[in-house]
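Would you mind keeping the following structure in view while I ask a few things?
With one protein chain held back, the other chains of the complex are shown just where they sit.
Here the chain labels run A, B and C in written order, and each chain numbers its own residues starting at 1.
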Amino acid sequence: MEKLAVAVVGATGLAGQQLLAALADHPWFRIARVAASGRSAGKTLREALADPTGAFCGYAGGALAPELAALPVEEAASMPTSGLACVFSAVESDAARQLEPVYARDVPVVSTASAFRYEPDVPLLIPPVNSGHAALLDVQRRRRGWKGYVTPIPNCTTTGLAVVLAPLAEAFGLRSVVMTSMQACSGAGRSPGVAALDIVDNVIPFIPGEEEKVQREVGKILGRLEGEAIVPHLARVSATCTRVAVLEGHTETVFAGLGRAASLDEVRVALARFGQGGPASSLPSAPARWIEVHDDPYRPQPRLDREAGGGMTTTVGRLREDAVLENGIKLVLVSHNTKAGAARGAVLVAEVLRTRGLLG
Amino acid sequence: MEKLAVAVVGATGLAGQQLLAALADHPWFRIARVAASGRSAGKTLREALADPTGAFCGYAGGALAPELAALPVEEAASMPTSGLACVFSAVESDAARQLEPVYARDVPVVSTASAFRYEPDVPLLIPPVNSGHAALLDVQRRRRGWKGYVTPIPNCTTTGLAVVLAPLAEAFGLRSVVMTSMQACSGAGRSPGVAALDIVDNVIPFIPGEEEKVQREVGKILGRLEGEAIVPHLARVSATCTRVAVLEGHTETVFAGLGRAASLDEVRVALARFGQGGPASSLPSAPARWIEVHDDPYRPQPRLDREAGGGMTTTVGRLREDAVLENGIKLVLVSHNTKAGAARGAVLVAEVLRTRGLLG
Amino acid sequence: MEKLAVAVVGATGLAGQQLLAALADHPWFRIARVAASGRSAGKTLREALADPTGAFCGYAGGALAPELAALPVEEAASMPTSGLACVFSAVESDAARQLEPVYARDVPVVSTASAFRYEPDVPLLIPPVNSGHAALLDVQRRRRGWKGYVTPIPNCTTTGLAVVLAPLAEAFGLRSVVMTSMQACSGAGRSPGVAALDIVDNVIPFIPGEEEKVQREVGKILGRLEGEAIVPHLARVSATCTRVAVLEGHTETVFAGLGRAASLDEVRVALARFGQGGPASSLPSAPARWIEVHDDPYRPQPRLDREAGGGMTTTVGRLREDAVLENGIKLVLVSHNTKAGAARGAVLVAEVLRTRGLLG
Partner (left out) sequence: MEKLAVAVVGATGLAGQQLLAALADHPWFRIARVAASGRSAGKTLREALADPTGAFCGYAGGALAPELAALPVEEAASMPTSGLACVFSAVESDAARQLEPVYARDVPVVSTASAFRYEPDVPLLIPPVNSGHAALLDVQRRRRGWKGYVTPIPNCTTTGLAVVLAPLAEAFGLRSVVMTSMQACSGAGRSPGVAALDIVDNVIPFIPGEEEKVQREVGKILGRLEGEAIVPHLARVSATCTRVAVLEGHTETVFAGLGRAASLDEVRVALARFGQGGPASSLPSAPARWIEVHDDPYRPQPRLDREAGGGMTTTVGRLREDAVLENGIKLVLVSHNTKAGAARGAVLVAEVLRTRGLLG
């Protein structure tokens, strides 16, 4: 099979670099174009990633393949889309609002930006959770008169939470969720990103907009597609989002009130079996398990567990009963914010879209 | 006024060193004796605090006053108590169970250990919250036939939480609390303490016994003394306790369900006014405010706020409505775990006991 | 005595905030004007220091005095200098090259910027080391036709090194210096500063321009004023400068080849006595000791020692013989980079200038 040509827009930022890494040696996709803002346009990708200002590069790790390094960085606003099966967009939200509809007139756009997440004809796909919501993309195409569409992935803090809540909602019902996140610094990108002066020996108790995103996105992701709209799940969600001195991997404490009483064993089984043998499990970026459940009370830890399943497994531990919420259970999860929650999560969405005939 | 003679037992450990610092230049107390386990006994305090094994000392900061440095470290099991107004105990729980009753036959013992916290004739005093519980110490004396008594302070993670819940319970009633802690490394002491290998670029999701302590202690502290027993407060409390790469200062996210609806302004006022002008406010270790409320959403941060009020102020921020708990509000607090939550908190208890005629 | 009016330019940056803190309650100086780049001009200082973009402020610690908070931030390029005894400049080097000569036409400028450090009529004052070089400022005035002058302080990494080398050079002669720095993150400021992603679990082996500055400045500081020029000291200096995950306090390993053989005891005495009773020792910002020598091999540590002497003492330890350099000794030093090495160091220079009749 010939690989499908894709583009990475915002290729020089941290999220974009993660996309380059996630697409390296991909069995279905090859990077045919890279684009960024005007400042980088005209350079080769190698030149654009080298740092002229004294900042450090190379964060996303790995060496650039020579043919990728030699690609010219195009101006994002004028990048042609002909011949592309898909555009991966990793630009900031403001840029996304401008650029993504332009690409979507012609080709599908899978985006890490939040710009379109909350529009009614836009699904928030996490393939093991809600692949069926992809049907909404045809609605989007038709309503907007586009050949393509925009399909953003959720916020990185939402992803691990939704993966863990999905089997609970399905098996037991879900009424309420209280979540506290301890988020990694990479989630803030690099410019400005989190300053060492703010995070060494410290916790930052606020991430602008994050709690609202999580609270809103969980309902949509776990919702039901009815006709041409998603009916949000009714579980109430309350979050406090903080930043800690961790490089990669978001840790979240979750207190969940279930729809019916369930033993911890039932919960453990529901989590561990989630998505096993489902259609998403055969995608190239799928991990062996979507959820790994630990009995060791010292797990999950972001440093030890973030790379589980190539960064695509959500690791859960500290399963306990909760005395506050009705039918309450509590747990701790770790999810890789720039892999499952960003670059590799976006690639997984493109994979599922291809299997459903929505790509290329 | 002549200062009252006190002893510090466990003086060579991290908590003991913090007690030495908290008692330096105290207007009411002077350290007359220091004691530790047999290994240190016979040395001067200066020698015992110097490190023969390659570990690093000096953590608690400050220079030892010469007369303190020259004190002989006595064997804890055989330290005389005559002439002492009070023993401050900072030993491990197992040692506390052996040693503290021996001292208490003769003199009051204020302890940072958990050994006696849950016994029915033992109060858990936080002076601005429940000084009246000190009346239980007479019951303890009488029942046990001791001249003194044992009065432990709460777990360091409980303290800031109880200080914040107390005005909420009083003003609005309190039904439920969901708390996640991000605790500092100093809470684990130094031997073994938290290893750098476990906490750099990491979060540890478990602290043995901590959640149970918090859940149990809050009810007792906020309870009502009736006759000769404390009737625990009925609020349900559910906690997840974690460790982060912070040196000092516990950060806690709190979601609280109140007894009646209250606006955020009402809550802010109740918190900010807590204890103002109360009897505990004139104690030597009392801060200008027991609770400081920030509007800046980036506060509280442990590095910036832990030293507020000499480490005795609990700093609160991010006050928001909560959608999950009935009449729910949420906030973030920072409390200094080795000052308000340990050494200085113990000294404050001794101060309030003296004003109530229970000391010396 | 009425306090002298001074201005702080670049008041909203990290270095400027440190200057505000260093001048708070100063016995000789009062801040009469504050200035910054156009973006902040027109706001009050309180407004300018509050953060409109989601970054965190308050780093320099301490609360702004109300009268300071209410000062208007003036546009640096048009700030009047009449009535000022001195301008403290904490702007970037490019801005310094433009602004400082304008101010210096009328008033003395004490600067933390490097722009003028290497000009022949400009001394690099460290008061306990080379106060006599201040005589060069009259030369500068005369040559440039200014009423004031520009006197920059050295690079923050140079300061502690020069303080330690000065007594060695004086007592024994100094032929060669090999230095490796492990520098704190605050030295890089905040925008961009050092990103958490670059420094957590890491060492950055390069700080642009830093090694050249150190190598060049040491010779000038230790040099001899002859007629109207400084003859640099001839010691060869070789440095490697790195960045580590420390908030404040530069650590430097120093290997020094002396002019004659000296025992470690002789070296210890020369260091410990440095500047004792000298004229700089009676300045308001002078610490009790310019150099503190530790025998404990685990000292100095930046976290434990950076605040020694209010951040103005250089702490030395690990004094050993060195087998490579002729008459070699080696040691480790810690110096506070934003206090002795920046804000408080600049204030100390202004203090010494005043005692020499060069200010106001």
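Points to keep in mind about this one:
By definition in this document, a contact is a pair of C-beta atoms (placed from the backbone, for glycine too) under 8 Å apart; a residue touches a chain by one contact, two chains touch by 3 or more.
As the structure is a computational prediction, the values presented were derived from the model and not from experiment.
In the entire assembly, the chain absent from the figure touches the shown chains A, B, C. The chain that is not drawn here is touched, among residues C:301, C:314 or C:327, by C:301. Touch with the chain omitted from the figure is made, among C:44, C:93 or C:253, by C:253.
Screening C:236, C:273 or C:356 for touch with the missing chain picks out C:236. Within the set C:205, C:227, C:277 or C:357, the residue that contacts the chain not displayed is C:205. Note that of A:121, A:201, A:217 or A:322, the residue touching the chain absent from this view is A:201.
Counting the whole complex, the residues of chain A in touch with the unshown chain are 51, 56, 58, 61, 200-201, 298, 301, 304. Although one chain is not displayed, its contacts with chain B can still be listed: residues 14, 54-56, 59, 185-186, 190-201, 204, 208, 245-247. For chain C, the residues touching the absent chain in the complete assembly are 176-178, 180, 182, 201-206, 208, 215, 236-238, 240, 242, 244-247, 251, 253, 255, 257, 297-304, 317-318, 322-325, 328, 330, 332.
Basically, only the chains that are shown with their structure count from here on.
For the pair chain A and chain B, the distance between mean C-alpha positions equals 42 Å. Measuring from the averaged C-alpha position of chain A to that of chain C gives a distance of 46 Å.
Counting partners per residue, chain C has 56, 200-201 as the residues that reach two or more other chains.
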